[in-house]
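Below is a slice of the complex: some chains, not all, each in place.
The letters A, B and C name the chains in turn, as written, and every chain counts its residues from 1.
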């Protein structure tokens, strides 16, 4: 068991989901003696202040009532073999009751709901949960991660988001434009708990909350974990630019069969997911790619396995046309879980270093990196790697 | 017509080949008024001392007797449409008689051979050709590019390569281990002409010639242009490393039907080509990939079109396995020609800047970047881009 | 020039489209001396009564006012080279004014419209066009082909389709549920002209018209030409069944950038296209494939080139799962045009043989073969080939 100063609580929104249970399984395997740090991007970095992997303690909320072992099996990422081995602890873990809203996320429901009425009651309950988590686990420090299913985009021009005071009044009147993700983000920030958003949902990136985080010195980062297709897109596109290979079109399609895919069957959730995927390319290339398309399809035979098929039409010297096709047969949660873990660790490091507000140096982990003051984000993957490396290397 | 100070002669070994004729077609189109600089990586860079594209003047050697228009049509890259348009000049261009050796390159032959006997005679003739080229075209400056077919690897442990003096003696006795590519490189260096090697053949990278280039202050760079599959490999591999996705195997196969493909049907030529492709991956990843395979197949239906199919087996978090497949339907010469052009321009810039010997900052153009003093090269593409950018930006 | 008895008029609905202009270009090339019969499935069949390719004479209707050469260039299938060679005749050909309806086909419009009001007027005009075509070209025999863009599906439960009399009354009152495709089909049948439907639009397959064709002894066949993805699907699926490889899911996506693709951007047209694609698989396999998806996307960089990407998830012995991926880089009109030609020739042969009504033996040419009396069609490609072969071989 790690010493107290090496421990870090990770309070997860969506604890029973595929990403969260995969992350917990990996960390529990490490705690139970496995030395396998494969897939963890910062495993070979020795950085003072960065908590060790075996110091991570997971808790969190979910609408699903099952124990995490049962939930994990349902996602099809982990097998009985994992659960009878290093990840056995999952079978004894249960999520805390969660805030949910069918208005914001239609296709994912469950009975494990917070039994309080109204926004203020929800925030208070989240605060209580965080306190209880610290106390029961003997934790000095906690970060919050949003790993829940994608919500629809709220109307960001609504009065509720026009100012700090307007937001507080909207909380008072249970304004329906305030989403569950925002409630969690607000609760985290007001509890001085770093907040990372791995989903495309709007949360700490609504300006009123980003300002609050900066004001209180709470690190926040987001959003939408950069796992499969967008990861490769931000790897390849800068290289095409450097070679002056013009992108005439980029057609991306995804097939996946997990709960995330089901959530995306709600066109409103899909829209917010695809939106973040689309904006990436033009910015890297420096010109608009009109024929850039991203499609996501729920296709059950794959379960949590995902296939991302890309066709890239390019033209080069003498205007000659060529094609690149990329087929990524990946496992969504296996790619996502280690990123979630590193976001938790680096958010905590930022807190340790006294660095509040938006953490731009974590952009490498996100499809749509949140920036300070609305600046355009850097999307090129290897530049993001360099930025993170530089920050980690600071004394 | 450009002014004298803006003009640069490019003397090409393999002038009738697909890469050379494609490069000339593009430059001639620009000269005849086309503004299309697509596919030229440095087109948007304003760097003092870098010759303009329309200042390039091509000449060179080839075993093939056809005019360049006829040669170009045979390669299937350019069409009648190109040759009746901007690239019409090709029809009036002929290559100078070349040095060839069936021992070093079996499958490519032709009747346009230098009518002199022996190594010293060949070098002298190359010197004469360079002088004549300058005089006839009114050129102050010339660079030499090797764009010929791949030769077999000579025995580098032979006595001929053991010292400068040994090399000179080997020239005197027409030592058969000295290849045509080396004769051209030697001739270039001793004529104070920058030399770039776009092929995998051994030339200015044999230590005795690299030393000579450094001594005389002649810029040299090589080798083996990084066009299709290796380009993408050096783009993707650094990203996999940054994400801690372990490469369990990387299977690469290429099908192509041009003269280059035919040359590679000689197993000895193939070996030297595949060798440079293989070494790249381990160095980027930092560990050996035992199951890294590169295959090249001559397949006529494609002509100069090339298909590079890659399968990458990776494992990530919890040891879970995934696959990435990349299929690059490319046009070899269309990718290669602009690189050859930029190598010529940047070699000349190095000469202008008084920078002799191996030009490591040009590594972005090569599969197997030549380094000073046998240091390991940087293969990661976007780091190479940065290195070149930095150098170009120097006052 | 062929003799009269060897000539056959082909009156095409959608004469300026990509399929029609490609078909005409091929036939005109043959007439002008080319021996190239490549891509014509029945070229090596000697069948008495089947008109020779150089006996085909094209005419037809289109909303587009351009000459066919201009129209063809716009589709990107034929090049200037074709039009200055064997297909030069296209430049002097114009379509006759057509019946169109924005209600049935939103995204395709043009000014070359029939200047008559009402359904009866349109039918009369079509009859006049057919008579004029025969007279001007000296033709004994004509067949009509529908090669126009896909229309939305009409409401087939409407009163207009309930009986022959109801249909006639609906014509009288210009019932808006009667589509342009039906008007052409009705006109063909009542002019004793064989009718082939290469599109997914509803036409001679509405029961009231099929019955009329049978009654009058007019051959009809349809519908929706089986070109790329569905062709391969009906080739592969029977083999999977024969090997007891169970299809767990079949994900098909198409990207194409021609006028047909644009028409399919109207969701109503798309629905009728995808519908015919979906029904095929279950019938071949003998069980429902719940996770069968077909997507079609308009993607401009491809022009008339089309890419059909299929992923097939199968399970075999011991329940083990495997995947087959098929990527078909095809040219839609190049695949379609020879089928349209063979449909015209075989419809005429059926007429010669005195065989009226639905021609089931032509099912090999269609995605959704029209059958007699609502019987289920045979979709398995090689069984369809056998059926056609048997019929052709009949004395």
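FYI, a residue touches a chain if its C-beta (ideal position, glycine included) is under 8 Å from a C-beta of that chain, and two chains touch if they have at least 3 such contacts.
The shown structure was predicted, so the numbers you read here are calculated from the model rather than taken from an experiment.
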Task: Whole-complex copies, counting every chain including the 3 in place - done: 4
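FYI, only the chains that are shown with their structure count from here on.
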Task: Rotation angle superposing subunit B onto its copy subunit C by C-alpha atoms, nearest 5 degrees - done: 180
Task: subunit B against subunit A, contact positions shared by both copies (same if over half, else different) - done: same
Task: Chain centre separation (subunit B, subunit C; CA means) in Å - done: 51
- [ ] Could you put a whole-Å number on the gap between the CA centroids of subunit A and subunit B?
- [x] 45
Task: subunit A residues counted as touching two or more neighbouring chains - done: 325, 327
Open item on the list: Per the contact definition, I'd like the list of subunit B residues that touch subunit A in the complex.
Closed with: 22, 25-26, 29, 36-41, 43-44, 78, 82, 231-232, 235-236, 238-239, 242-246, 315-320, 322-331, 334-335, 337-338, 364, 380-383, 385
Open item on the list: Going by the contact rule set out above, which residues of subunit A touch subunit C in the complex?
Closed with: 248-249, 251, 253, 255, 290-291, 293, 295, 297, 299-302, 307, 309, 311, 313, 321, 325, 327
